[in-house]
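Got a structure here, written out as structure tokens. Questions coming.
A single protein chain has been removed from this complex, and every other one stays in its place.
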Amino acid sequence: MSLEMFFQHFFNALTLGSLYALIAIGYTMVYGVLRLINFAHGDILMVGAYFVFFGTFAFGWPWGVSAIAAVCGASLLGVLVERVAYRPLREAPRISALISAIAVSFFIESLAVVVFTGQPRPVLQPDWLISEWQWGRVHILKLTAFVPVMTAVLVAALLYILYRTKPGLAMRAISKDIETTRLMGVRVDNIIAFTFAVGSALAAASGIMWALRYPQVHPYMGIMPGLKAFVAAVVGGIGSVQGAVIGGVILGFVEIMSIAFFPELSGYRDAFAFIILVLVLVFKPTGLLGENLKEKI
Amino acid sequence: MSFTVPSPKDAILAAQNVTMRFGGIVAVNDMNVALPQGSICGIIGPNGAGKTTLFNILSGFYTPTEGDVLFKGKSIRKKSPDRVCKLGIARTFQNIRLSSQMTVLENVMVGCHVRRHCSWWMAALGLPNYYREEDEIRDKARALVEKVDLGAMQNEKAGSLPYGAQRRLEIARALATEPSLLLLDEPAAGMNPQESLDLLHFIRQIREEFNLTILLIEHDMKVVMGVCEYIWVMEYGALIAEGEPAAIQENPEVIRAYLGDDFVKGH
Partner (left out) sequence: MRFNRTTFICLALMAAGALFLTQADMFLSNYQLYILKLFFINAILALSLNLIYGFTGMFSLGHAGFMALGAYMAALCILPPEQKEMMWILEPIIWPFSELFTPFWLAVILGGLVAFVFALFIAVPALRLGDDYLGIATLGFAEIIRVLLTNATPITNGSLGIKGIPDSATLLTCYVWMLITLVVIARIVYGNFGNVLRCIRDNEIAAQVMGINVFGYKVMSFCVGAFFAGVGGALLGSHLSTIDPKMFNFLLTFQVLMYVVAGGLGSLTGSILGAGIITVLLEWLRAIEEPMDFFGLVEIPGIPGMRMVVFSVLLLAIILYRREGIMGSREITLAGIGRFFRRLATRTAGREAQ
């Protein structure tokens, strides 16, 4: 493989990894506070992408404005999902909430099919993102650089929220012990809603960039990225934001690089994530940065 | 009658220099315990002294970092809890662990399972010897439920039982595994004085009837002093005293561990 090709693949992997990382953060945050796999997370990504599609085509807004509106819309949707489908089940067995999450996921998907139709739709790519940089013989789409940079900015903002603000402190407290945090006078419900808002916003950001990369949107576009991002969250150690980022990047690199080096494996691409998942769960069930949550005897 | 601690070879259960570390924390430090066949002995000590950790080692949940555990002369150090149970050690838990959705009788029947001979596929095929064994198990469980005075409640959900009854049920379930050694983790916790007194008689009674050796952890001194023939006292994971109940009551170390230095000085 030529060096040029390698760079091309490297940036592709970094882009894909960043997208996974952004989605994985939402999973890991929700799992941290509620111990719940938010199956609807991937679908929020899809809805975010669709919002941009409608912003640009139906309302004729510029891409940037549509993107911001879409992120806000998606985070509202995330809060709504929590309010309707998860909050009533806070005291129920965890599996009930999980089934509820699966149901919400299918609801959003099938509603999207009804409202948006099942047809894939092309999306608008702003000109400044699809021009190329030339660097020797390496051609890099500006989008490929934009995604990791945007991801880094968002992750930095998130870490700031988590470690430098009161709601962030409350979030971290809830993930340790929800009851005690409640007794300390924290409005747990608000903080959980906030967690969903932030996680959904990141998922929407990822979905919007995802749509730019494969320039189309369709109602089931969130399922596979969602599942793989969850795998990334588990690989990194669920509950840890840093772990989610690391897991996402690892997954992106494994997927792109293994096919770059072994093109004959391309049919198995979707299986890599799950093979990694199984390996991690067997050898280090808590993930790379996860905490040990073993039941006390 | 004076009590002599047997050599590890003669003891039914012997912990030899057992140490358990979790990371940097030493939960159990160089413990030596040896129980003679047929005795009732106790382990006492303040909260966090490592008593339950020791039980978890004896029942196979933890493999001790150092030392060995001998049961009937054979090492059970690396055996899993279900193997340990098969060999004949049963236990109860400080925080009761019953299947609260299952009935009293079903809970005890689960205990009978370990001694059964049929495999699951015999059940799937509905072989006659499976049904015969099933009947035997039901009868045996019924008898045990009667033994702990829960006969009238045998079809109630275990979770709906009052606290004391749940404790007795847990003991009945442990007895169903046909143990030769029974480990009781705070059997009198949450009981009123009368219930504790009944428990005392009950423990003696089952020892006779089932030919048991019993080791118990207990905070209720009336129970410990009333029933135990020998006592080990733990503090911060280590053994600070051992002896017969009367001696332990007088031991200044033990008084200090329970009541603090000031009390000993003032004495």
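Per-chain numbering from 1; labels A and B assigned in written order.
Basically, a residue touches a chain if its C-beta (ideal position, glycine included) is under 8 Å from a C-beta of that chain, and two chains touch if they have at least 3 such contacts.
No experiment lies behind these values; they were computed from the predicted model shown.
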Touch criterion as defined above, residue of B:V26, B:V114, B:L197 or B:M225 at the omitted chain:
B:V114
Residue in contact with the excluded chain [from B:S39, B:T53 or B:T177]
B:T177
Check the options B:F93, B:F202 or B:W232 and report the residue that touches the missing chain.
B:F93
Of B:E106, B:E156 or B:D198, which residue touches the hidden chain?
B:E106
Which residues does subunit A use to touch the chain missing from this display?
35-37, 85, 88-89, 92, 94-96, 98-100, 102-104, 106-107, 109-111, 113-114, 117-118, 223, 227, 230-231, 234, 267-268, 270-271, 273-275, 277-278, 281-282, 285, 295, 297
Kindly note down the residues of subunit B that lie in touch with the hidden chain.
59, 61, 80-82, 85-86, 90-91, 93, 97-102, 106-107, 109-114, 116, 120, 123-126, 130-131, 134, 137, 173-174, 176-177
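Convention: only the chains that are shown with their structure count from here on.
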Could you give the separation in Å between the centres of subunit A and subunit B, each centre being the mean of its C-alpha atoms?
49
